[in-house]
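Left out: one protein chain. Kept in place: all the others.
Presenting chain A:
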Amino acid sequence: MSAVEVAGVPAAPVRRVSTRFLRSELRLIAVRRRNQVGLAALAAVPVVLAVAMKVAAPDTSDRPGGGPDFFAQITGNGFFVALAALGVELGLFLPIAIAMLAGDAVAGEANQGTLRYLLTVPVGRTRLLAVKYAGIVAGAFLAPLVVAVSGLVIGLILFGGGDVTLLSGSQVGFGEALLRLLGVCLYLGVCLSALGAVGLFLSTLTEQPMGATIALTMLTVASFVLQQIPQLDWLHPYLLTRHWQDFGELLRDPVSFGALTPGLLSAGAYVLVFATAAWARFAGRDVTS
């Protein structure tokens, strides 16, 4: 094999538009053992929760968190295991999962020295960030879906299914309930994507993936805490986590899409601001790792 072009004046190489790099990024995330274990842990939470409810229905009266209470209904219909699990995991486990992906995205590549080799390929810095963010977004939509499916399966096994009584008191068929659950997952995917944009930005600030992961997790927890302090109500509309528990609106009849709008707008604003910040930071940065 002759690896080197000898003769002639070589024209600039043809650059193809292709999804190869994006697919490679998704595969990289998927084959990483730590991510597989993380996803399994996310899926295990509803199982633990459902089994605990089956063995001994706990007192749920002083449950933490501000969302709707799906626990009370679990024993009546397995469908609610999925919703209860999503509500619980939204507090910490799901954000940590996103924080892990975000930490790997840029800081992880810098830490391993793979970033400099991607950049010399060359991968344009904007394209690199776009593909990295796409990987995080894929995780943000997959994670709630996995929790929901796991919760549904174990819920149906332990408690059975049937018509679902909504928060507003009316009943819908199981099929429609599934559709609403899918809506919940999509809504949470959007919320977690916004979190991922913040994570992407943090990831461009450091060469330590753990640093970015911990920072993003702490930001999430801090946001939850601030949300609980009534004296700071002027701040609440701007908090990242402010509208996450709004997913319960999808369990009302009729669905009040208007009630979901603030959450979606807030998420969009976060994505816009932090994706831009990540780009501004990364586009001209010295890569000395």
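To be clear about the criterion, a residue touches a chain if its C-beta (ideal position, glycine included) is under 8 Å from a C-beta of that chain, and two chains touch if they have at least 3 such contacts; residues count from 1.
As a convention for this text, contacts and distances are computed from a predicted model.
Missing chain, UniProt name from the options "ABC transporter ATP-binding protein", "Cytochrome c2", "GMC family oxidoreductase" or "Urease accessory protein UreF": "ABC transporter ATP-binding protein". The chain omitted from view is touched by exactly one of A:Leu178, A:Val221 or A:Val287, namely A:Val287. The hidden chain makes contact, of the residues A:Gly76, A:Gly124, A:Gly173 or A:Pro262, with A:Gly124. Contact between chain A and the absent chain runs through residues 1-6, 9-10, 12-18, 20-21, 23-24, 28, 31-33, 112-124, 284, 286-288.
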